[in-house]
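Pasting a structure below so you can have a look.
All protein chains but one are shown at their positions in the complex.
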Amino acid sequence: MTINDDILAQLEHQAIEVPSWAYGNSGTRFKVFGTPGTPRNPFEKVSDAAVVNRLTRLAPTVALHIPWDMVDSFEDLRKHAEDEGIKLGTVNSNTFQDDAYKLGSLTHSDPKIRQMAIDHHLQCIDVMDATGVEDLKIWLADGTNYPGQADIRSRQDRLAESLAAIYERLGDNQRLLLEYKFFEPAFYHTDVPDWGTSFAHTLALGEKAMVVLDTGHHAPGTNIEFIVAQLLRLGKLGAFDFNSRFYADDDLIVGAADPYQLFRIMYEVIRGGALDPASPVSFVLDQCHNIEEKIPGQIRSVINVQEMTARALLVDRTALTAAQEAGDVLGANAIFTDAFYTDVRPDLAAWRESRGLPADPVAAYAESGYQEKINAERVGGTQASWGA
Amino acid sequence: MTINDDILAQLEHQAIEVPSWAYGNSGTRFKVFGTPGTPRNPFEKVSDAAVVNRLTRLAPTVALHIPWDMVDSFEDLRKHAEDEGIKLGTVNSNTFQDDAYKLGSLTHSDPKIRQMAIDHHLQCIDVMDATGVEDLKIWLADGTNYPGQADIRSRQDRLAESLAAIYERLGDNQRLLLEYKFFEPAFYHTDVPDWGTSFAHTLALGEKAMVVLDTGHHAPGTNIEFIVAQLLRLGKLGAFDFNSRFYADDDLIVGAADPYQLFRIMYEVIRGGALDPASPVSFVLDQCHNIEEKIPGQIRSVINVQEMTARALLVDRTALTAAQEAGDVLGANAIFTDAFYTDVRPDLAAWRESRGLPADPVAAYAESGYQEKINAERVGGTQASWGA
Amino acid sequence: MTINDDILAQLEHQAIEVPSWAYGNSGTRFKVFGTPGTPRNPFEKVSDAAVVNRLTRLAPTVALHIPWDMVDSFEDLRKHAEDEGIKLGTVNSNTFQDDAYKLGSLTHSDPKIRQMAIDHHLQCIDVMDATGVEDLKIWLADGTNYPGQADIRSRQDRLAESLAAIYERLGDNQRLLLEYKFFEPAFYHTDVPDWGTSFAHTLALGEKAMVVLDTGHHAPGTNIEFIVAQLLRLGKLGAFDFNSRFYADDDLIVGAADPYQLFRIMYEVIRGGALDPASPVSFVLDQCHNIEEKIPGQIRSVINVQEMTARALLVDRTALTAAQEAGDVLGANAIFTDAFYTDVRPDLAAWRESRGLPADPVAAYAESGYQEKINAERVGGTQASWGA
Partner (left out) sequence: MTINDDILAQLEHQAIEVPSWAYGNSGTRFKVFGTPGTPRNPFEKVSDAAVVNRLTRLAPTVALHIPWDMVDSFEDLRKHAEDEGIKLGTVNSNTFQDDAYKLGSLTHSDPKIRQMAIDHHLQCIDVMDATGVEDLKIWLADGTNYPGQADIRSRQDRLAESLAAIYERLGDNQRLLLEYKFFEPAFYHTDVPDWGTSFAHTLALGEKAMVVLDTGHHAPGTNIEFIVAQLLRLGKLGAFDFNSRFYADDDLIVGAADPYQLFRIMYEVIRGGALDPASPVSFVLDQCHNIEEKIPGQIRSVINVQEMTARALLVDRTALTAAQEAGDVLGANAIFTDAFYTDVRPDLAAWRESRGLPADPVAAYAESGYQEKINAERVGGTQASWGA
C-alpha cells in the first residue's frame, strides 16, 4: 500500500487551524510552568503559529481567544498574520474568568450577568467583522458543583435564549459553533455536556449554528467516531477541536494517547465527506503543552493529523464494503487495520520535499534557530498564559 | 419535614410497570442460576407480577417481551391479567436472539434480514392491538465488535428507514419508544448508543416516537438527571427503564447502587412535570434478579421508587429557588439534601395501612405463603429465562 | 432505630483533621475565584480552622502544607493554635510547584533534583519536630504525560530509594504516609497511581510507613470500601483524605456526591476497628471550596462525616451477620440500608446541645458574625492560595 497521487491530491488542501493559546504557558491547577521564548502578546503568538505553517503548509490559520488576544488594532494583527503568511481564524469567547461568571454566564439566573455574557459574544462578533473571521466558537464553562445548587432545567431555557440573542447578530457568512464538554471546570453538572445537547440547541437556532466536537470532551469509553459519523449525517458537525487524552480533558498532543482512535475518526471524516474542501467542517487543535516545547508540539500535532489522514485514505473502501456486506468480520477488520499499520511516513516525507518543505519539520525547526532567537529576544514582559 | 396530604395525593397515582422477565431466571454469561417457583410461562409471570401490585398498589401493569411472552391467545393472557387485578403493558421487541441477527437487525446490510426485523416489530404491534397495549419499546442490540466490521454511517441510514417502516404501522394511540444503550452486547460500536441518537431518530419519525432512558445504559460518570431534564424540556422523554448499576448495565434493583442519584432523577421528573398523571412518561422496571429472590426483589424496587419520589416531593422548592437565585451554593444544596436525608418510611408505612395495604410489603410477602405455594406447584416444565 | 449511648460514646472521640489550604482560595486551571475574608497567612488559616472545631468539637487539629504554611516561628504557630483551642496536625510536603520538579521529584532521573526533593521532606520532618506533629504525608505529583517520556520502571526504583532516605530520618513516633492517586497532574502515567503501589512501597519501608487513601483518587467505578477493608486487614491503612467526586479528583465536600458510598466506607472503618481511639488511622479532609463559602464548607464536611458514622454505627451487625450467613441477599441488604436511611440528624442535634454545642453548627456560624468580622479585617495583603 502506498500513497498515490489521488491521496496526495486529497491531502493537498488539508488545513488544521492552530490555537494562539498553545504558544502561551498552560498547566494544571497545581502548577503552570513557564518556558523561555514564550510569547508576551498576540503578535508573538501569531508569529509562532506562522512558523508551524511555514514548515508544514498545514496550518494556514490561527484561532484567537478573546480577551486573551485582545489588541488595540485587529487590523494590525490581521496584517501581521498576513505578513507572516497565515490568516486569523476562529474567534473563541471566554465567559469563565470574570468574577461575575463564578456561577454561570449565558445560563446565569441573573439577567444582568447573562446580558454581560451575551455582550461579550457580540464583541467577539465585532472582532470577527474586523478580521474577516467567520466562526464564533462558544465553549461554556457553565455548570454547578453541587446537586441543588441551581435549576438544571431553567438554565437550559436561559441558555437557549442567550444563544438566540447571539445568533441573531451573526452576519450572513458567519457561524456560531457550540462546543460540548463532559465535565470540568464544573464537577456536578455541565450545561452543555454532550453532543445531544449541542445538537438540540444548534438545531433550534438554525442553519448557521453547528456543533463542535472536542476529542477530549467525552465520558470514558465513548465511541467518538460514531458521533462524528452521526453529526455528519445530521449535517451539524461544524468543527473539531483536536487533542488527545488518557483520563479527562488532558489536552495532550492529538494522536499521542490512542493513535488508532484518531485513525478511526479520520476514517469517518473521509467517509462522511468532511475532508472535501467544500465541507463546512473545520479542523482545529485545542491542546496544552504543559511540559513539552510548544512550537515543536504544534508541529508534531499537525503532522500527526496529516499522517493519520493519509492512513485513513489508504483504506480500500471497495474491498471493505465487500467484506462488510459478506459478513466477514475478520476480513473487514483486517482491511481496515492494514491501512492503519501501513507506514506512510516515508512517502509523506518525500512528498513534503517535493513541495519545498522539509522532510522532517520537527528536525527542521530544531535546526532553524528560531527557538534560540525567541529565547534571546523575548525577555521581560509577562509571558502569555490563561491567567487563571 | 413530613409527608403531607398534598404529597400523598401526588403519590396516589404513581404507577411503575414491572417486566415479565424479572420473574424468570436471568444471569450473566458465566451462569444463570435457577430458583424454585420460577414461572414456566407468561401466565405464571403475570400472576407473580400481580402479587407485587396487590401488596403495593404501585405496579398495575406488566411489560411483555416478544417472543418470550408469546402465547396462543393474547385474549386469554389479557383476561388472566385482569382476573389478577392488573393489565398488560409495554410490548418489548427482541431482535437479538435469532441467528439471523448475529450481525444486526434493523441496521443489517442485508435487506432480507432488515425486513425480518421490521416484520417482527409489526407482529409486536399486532400483539399491542390484541391486548390494547399502547407502547412498543425497541431496544436494539445492533452494533459491531471490531472497527471496520461494518459501516457505521450506512447502518444509521438503514436504521432510519427501518424505524420509519415500523412507525408507519402504529395506530393513533400507539407509540414507538426507542431505547439507547452505551454498550453490550456489542463491544466496539452500538447503533443507538446515546440519548442524542435516540432523540435524532425519534425527532425524524414524528410525535408518536419518543426516547426511552434506561438508568443503567450510560457511560461512567454520566449525569443522568441532566438527560431527564433535557428530554423533558424537548418533549421527547417517553419512558424510563429503572434499575441500578455500579459498573456497566448491572440491572440491579433500582436505588440499590446510588440512592442519591435516584433522588436527583425523581426530582427532575417532578420538576419537569412527569409525575403528573397526564404526562406521557411511563415508568418501568428493567432488572435482573440473578441471585436474590425475584418477587421480593420487585416489591423492594417499586417501594424504592415510591420512597424516593416522596423524598423528592419533600424538597422545599420555594426555598430552593430563593437560595439558588441568591447564589447560596451551600444553602441550596442543604435544602436539597434535607429532603433526601428525611426518613419517609414511617409516614409511607402508615399511609399504606390507611389504604388497606401492608405497612411492610416485603414482610407481608414473606408471610403470605405465596412463595412456598409456587415452589410446591411449579415443578416440572422449563423455567422461564432469557434463553440465551 | 435511634442513636443510643453506646453509639454516642463511640462518636465522642471522633476527630477529623481539617486542611489549612481549605481556608485559602482554590480553583481549577480555568480560574481561581477569590472571596472576602480569605486568610493571608498560616495564622489566619489556623484561626479559621479553630472556628470549625469550636462549633463542632470534631476538628481538633489542622493539617499543614509546606511551603504554603512556612512561618518564621513554628513555635509561634503552635502556640497560636493552642490559644485557639486546636493543635497542628499532619505535615504535607509539596514537590510539584518548584520549577525543578517539572519532570519529577523523588523519581527524577537527575540525582540532584531527587536530593532536593528528599531534602524538602527532611525539612518537613524538622517542622514536625518543631511542632510535635507525628505524621508526614507524601502525595507525589510525579508522573509523565507521554508514553516513552520516562522509564516507568527506573522511576519506581528511584522512588524506593528516595523514600528510604526520608524514612530513615523519621523519629520513633513519626510516620511516613504515602498517598496514591489515579491521575492528575500527570496524564499518561503516575508514579504512585494505586493502593497496590503505595502498599508495596510502605511494606518495603517498614512499620512506620503506611498508606493514605484519598477518596477522590480512584478510577471510575472503583469500590473504595473494599480497599478500606483490605488495607485495614493488611495493617497498612494510615490515613484518609476525605472529599467527594463525580468525575475525577473533584475535591468536593465529603459525602456531597455519593452519600451512600461514604456510609459504606464508614461501615468498613468501624468493621475494621479504625474508629477505635487506639487505631492508627487518622481522618483528614482534603477538599477545595472553589465556589462555596470555605468555613461553612468545612463545618458541613465534618458534620457529614459524623452523621454518616452515626448511620454506620446503627447497622445491626448481629442481625446482619445472621442474614449474611443465611444467604439472605435481600434481607442482609435491607438491614444495611435501614441504617443508612435512618435520619440521625435530630438525635445528633440534641446531643450537640447537651454538650454545649450549637444544634446546627452551620447556622450558628452564620449567626456568629465571624465571617463579617474577617471580611472587614482581612483587607490588603495577598490571599492564601495554591499559588499555581
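Read from first to last, the chains carry the letters A, B and C; within each, the first residue is number 1.
Simple rule for what comes next: contacts are C-beta pairs under 8 Å (C-beta built on N, C-alpha and C of every residue); 3 or more make two chains touch, one makes a residue touch a chain.
Computed from a prediction, not measured in an experiment: that's the story for all the values here.
Peer 1: Looking at the full complex, which residue from A:47, A:162, A:230 or A:333 touches the chain that isn't shown here?
Peer 2: A:333
Peer 1: Please pick, from B:81, B:113 or B:141, the residue that touches the omitted chain in the full complex.
Peer 2: Of all options in B:81, B:113 or B:141, contact with the hidden chain holds for B:141.
Peer 1: For the chain left off this view, which of C:264, C:289 or C:352 is in contact with it?
Peer 2: C:264
Peer 1: Residue by residue, what part of subunit C touches the chain that was omitted?
Peer 2: Touching the missing chain: residues 102-103, 109-110, 145-153, 156-157, 182-183, 188-190, 193-197, 199-200, 218-223, 225-227, 229-230, 232-234, 260, 264, 268, 271-272, 315, 320-321, 324-325, 327, 329-330, 332-333, 335-337.
Peer 1: For subunit A, which residues touch the unseen chain?
Peer 2: 220-221, 223, 246-247, 256, 258-261, 291-293, 296-297, 300, 329-330, 333-334, 337, 340-343, 345, 362
Peer 1: State which residues belonging to subunit B touch the missing partner chain.
Peer 2: For subunit B, the residues touching the absent chain are 26-34, 96-97, 99, 102-103, 141, 145-147, 182-185, 187-188, 220, 245-248, 250, 252-253, 256-257, 290-292, 386, 388.
FYI, only the chains that are shown with their structure count from here on.
Peer 1: Nearest whole angstrom, what separates the Cα centre of subunit A from the Cα centre of subunit B?
Peer 2: Averaging C-alpha atoms per chain gives centres 39 Å apart.
Peer 1: Report the inter-centroid distance (CA atoms only) between subunit A and subunit C in whole Å.
Peer 2: Roughly 38 Å, centre to centre.
Peer 1: Please list all residues of subunit B that touch 2 or more other chains.
Peer 2: Expected reply: 220-221, 223, 260, 329-330, 333, 337.
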